[in-house]
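One structure is given below, encoded as structure tokens.
A single protein chain has been omitted; all remaining protein chains appear in their positions.
Take a look at chain A:
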């Protein structure tokens, strides 16, 4: 059982690509070997900046011979069919066998594949792998045509067993595989031969190459924490940076330095970001003060002066960088303290989208919307509007120009400075502040203090961007929530108004993330609001903006209004956007373990339908809608939205309520009573639906207990009365658990009824009365949730 060692030695592979390259190399080679009939005991892939390595243990020495029989066309089949079979099997006419089959004589191909030596297979698989390697970006070099991530210099490909090592014969674009490699570029540049993986790894270590990226990362982290500890500091954890740095070095040497006093006044985020982004330094924090006071840099080499020159150089570069940052910070503070006018005016020059205007236009819309949302989330309307007005000012700051990822973080610092020095803009607020007394201003709750809530406003500048991704938490401070919602809803309605919706995998404006952000803000804070109304208000503002940007009078031509892209925000847009939200909500809740059909049951209603004719129309529409769900039919989108909308509960735009209902229903269905009641409901509904279709009438005229025949039937009447009386107020009070408990009480009477009673009685009056009784079951159950949507 030989072991296989492959090393692809190249110029420096980008750190960010090494992880996937290891996985790809392992998968492509092992899949190829297995496909060709070899087996192996284990495989692991390793990498350094200059090499991609695969070690496979316990490979079979040769593949088994294979014999395959394939049945072909009849001997009477047309020539084309026979030729096709020959092509598919790679045989000639003479090699085919003719055998008797049930339907006459048929051609058979017998394909013999002899066993092959592992070396031959490895050479083939490795060449295919190298030529088709899925690098995110690859290149050519010199005069060759081979593509690799950077120039490929050598290939080591060795099969080793107890008899020794054998180079796998292989040449790709002039690079012949061999048994030798090189050590560290500067510390051990000479070539040397190896005989096995163990020999390879050991010799590399002597040649200053640590092959395993995990080992390098561990060493960096250990040395870094020790060095920091010795200086009374702690390293700020940063897994992404650790992986990256481990991918930049073959021989990690940790060096620690102190940050110059003059820079310690910078916000810690600025120090961290600057050091990380520009220098790939780890930050070291003083645990006593919380300040960032030192850094760790990882060199790729050992020097006679123990890194003194390297550290000095790095320190110098850092000082130059931090001087820039300090310059930006001081300039920015000056602008913030002077009222931010320079930035707020400057937002006019920042295009948000050429059809939706500038960031300043957008800020105006968001401020108005935030003011409207504020009371719904328990925020002060003036605070929310003020926060929205300044929340994006930092986009124009020098620091954010240099470090876009600090947007928001800087916004909060600058907002704090601004609020310290700038009086409130609202006239009401001005009186309050001027009086300096306890809060008595109009519209302000008693006890909420005189002026604005400075820290809430500043926090909103930072947090209105959030949640930034799925792993980011949701802000809870009401002013932040109001501005965050306004920001995202403006974005969504804006892009809906100019018809730039996400399609398929394309979502260039991250609208799915924006919708998920709204969903998480609403659910995470238990906010009760109606999206339709907000969509309308926000959508009309965006429409106005888009209209003024895109509609032009073309006087030179015909004098007619030309509209290259006609903006539109109408009831159909609201419906479509709501449907988009429901899709996102389903994805979100599915991740939380709530089934798709449970959400549908909470989202839709099957309305009582007053005529068989209408029922037929609706079922035809249903069929179309269902076809739409599976993408089989394409309808005009307005049609689709109408259908969708017609089936929604009116409160389906209240996400908190919707989820509350879905959660109660999911919990209910997990109980025995819930599961059984669902079966009882379905049985009642099926019998009723069939009868209604057969009779062409709808049984909804109210069943009369006087026609009830047995005890079970009378008990069902009584149980329905009780349930109805309990469910209606519970639903009114949004106590869904209570409503479902009341519904669950119907389980036993319904089961008993079906056990004892034949619905389709010969007595037509009794039959109709029973159908009307089933109809009451349906109505009562459907008032809680649309159980027809549930599977199983």
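Operating definition for what follows: a residue touches a chain if its C-beta (ideal position, glycine included) is under 8 Å from a C-beta of that chain, and two chains touch if they have at least 3 such contacts; residues count from 1.
Basically, contacts and distances are computed from a predicted model.
**Student:** Quick one: the chain not pictured, UniProt calls it what, "Acetolactate synthase", "Putative solute:sodium symporter small subunit", "ABC transporter ATP-binding protein" or "Glycine--tRNA ligase alpha subunit"?
**Tutor:** From the listed options "Acetolactate synthase", "Putative solute:sodium symporter small subunit", "ABC transporter ATP-binding protein" or "Glycine--tRNA ligase alpha subunit", the omitted chain resolves to "Glycine--tRNA ligase alpha subunit".
**Student:** Which one touches the absent chain: A:63, A:314, A:397 or A:602?
**Tutor:** Going through A:63, A:314, A:397 or A:602 one by one, A:314 is the residue touching the chain not shown.
**Student:** Check each of A:44, A:71 or A:140 against the chain that is not shown and name the one that touches it.
**Tutor:** A:140
**Student:** Take the complete complex as the reference. Which residues in chain A touch the chain that isn't displayed?
**Tutor:** These residues touch the chain not displayed: 11-12, 14-16, 49, 137-144, 149-151, 153, 186, 248-249, 279, 297, 299-301, 303-305, 307, 309-310, 312-314, 316-318, 320, 323, 349-351, 354.
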